[in-house]
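Up next, chain A:
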Amino acid sequence: MGSKQRWIAVAALLACVLLAFAPPAVAGKKPVKIGVVLPLSGGFEIYGNLGVRGAKMAVAEINAAGGVLDGRPLELIIEDNKTDPKTSVEKAKKLILRDKVVAVMGPVSSAARDAMTPVAVKYKTPLLYGIDYEGGVCNRYVFLYSAIPDHDMDKMVPYMGQKYGKTFYVFGYDYVWPHKMTEAIQRNVDKIGGKVVGVEYTPFGVKDFTPTIQKIAKSGAKVLMLIVPGADGFTFIKQFTEFGLKDKIKIVALASDENYLTALTPQQSEGIFTALPFLASLDKPEAKDFVARQKKMFGNDVVVTWATCSHYGLVMLLKKAIEKAGTDDREKIIDNMGDLTVTVGNGPETMRAKDHHMILNMLIGKFTGGKLVVEKDLGRIVPSDQCKGKDLQ
Partner candidate 1 sequence: MWDIGIQLLHSLNYILVLVLVAMGLVIIFGLMRVINMAHGEFFLLGAYTVVLTSQRGLGFWPGLVLAPVIVGLVGMVIEWAVIRHLYHRLLDSILATWGISIAIKQLIIIFFGPAGLMIKPPLPQSVHILGLVYPVYRLFIMGVSVAVIALTFYLFQRTDFGLGARAVIANRDMAAALGINTRRMNRVTFTFGSALAGLAGAVMAPLMSCDPQMGLGFFIPAFLSILVGGAGALSGVLVGGAVVGGGDSLISFLFSPVTAQIVVFSLAIVLIRIRPQGLVGGRRHE
Partner candidate 2 sequence: MDDRPDRFVHETGRHRVALLETQGITKKFGGLTAVDHVSLKLADAELRCIIGPNGCGKTTLFNLITGHYKPSGGRILFQGRDITGQAVHRISRMGIGRKFQVPGVFDELTVYENIRVPFFSGQRQPMLMFGRMDAAAHDEIMANLAGIDLASKAGEPASNLSHGQRQWLEIGMVLASRPRLMLLDEPTAGMTVAETRKTARLIRRISAQTGISILVIEHDIGFIREIGGHITVMYKGAIFREGSYRQIQEDPAVREIYLGRRR
């Protein structure tokens, strides 16, 4: 190959690389853009898809009602973060710098959220997070529509202890969220005078849990706090059931929701407990209405869970904040987002201004006969101040 051809070929390839970056066409109208960074692949896509459906429905309803700021429509720009923190950062930067979104919604894992937070701060863009987490975030630019241990473990542990016995075993994934949840469980077990007889963590992707199951069986625990959501959790429950332990030891599966119904047989899921702010089977008018609207928009087979609600709620909060601020200026939206109340699927819920966490209505759910039903309505729960009196600003 001569130098000339070589030069042309390289130039062409380089041009391809650079052209791939070409800026997008300018839109005719000016919608208010909301960025979404959720996992649509890579492991947590179940939650990602739920969030996307919640947000989509909220945007559709708001636009049908005339949009915001004198008729400007909302527009969702959805990016897949592949359940990966690096990609989350890339996508967040893209949404903020190129698409000029007013807010970024997502992601699912705490790791990705922590990675995205500096981006939100650097570019002064609100980050709207809608998944349960371990608590403790205090940041002007981060809003969390999340159940934290104050919401669930503070109620769940005493309830289980009273009903089934005060010996607990904790089995979780080996990362930050399960560890923090273990601390909350330990705190509450101590409070009721019970005992944590064993704590065990597992890496991702383990396929045979027999050593752990054997340990749990021997431990004398009455209640197993299972902090292994997703596919590995299904595998665990399946093997746990096969070893015939479900009758002796009650399982509280953290973050378990309606998705478990499709993955597990009724026999396998029977009797598992969970604590959530919303259940699709909740007998309240707003809950029934919310589920019906989801089914109308996404078909009758759609799974509706608390994650759908939280992302829907976040868009609603954002819309209220935009209207209250009267502008799409991001700092002004942040200033106006506090202490707003929305009703999604389970009564009115409020985003506190002082720490950007939610006052939620909580439920204890139980898997019964292939359904997830309400075992106990815990009512409105006000969590402790996650900023501990520090100033958010």
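The candidates were selected such that all candidates are chains of the complex that A comes from, given by their letters.
Going forward, a contact is a pair of C-beta atoms (placed from the backbone, for glycine too) under 8 Å apart; a residue touches a chain by one contact, two chains touch by 3 or more; residues count from 1.
Being a predicted model, the structure only gives us computed values, none of them experimental.
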Self-check item: Options 1 or 2 - which one, within this complex, touches chain A
Solution: 1
Quiz item: Which part of chain A faces candidate 1 closely enough to touch in the complex?
Solution: 41-43, 45-46, 174, 200-203, 205-208, 210-212, 214-215, 218, 230-232, 234-235, 238-239, 242-245, 263-265
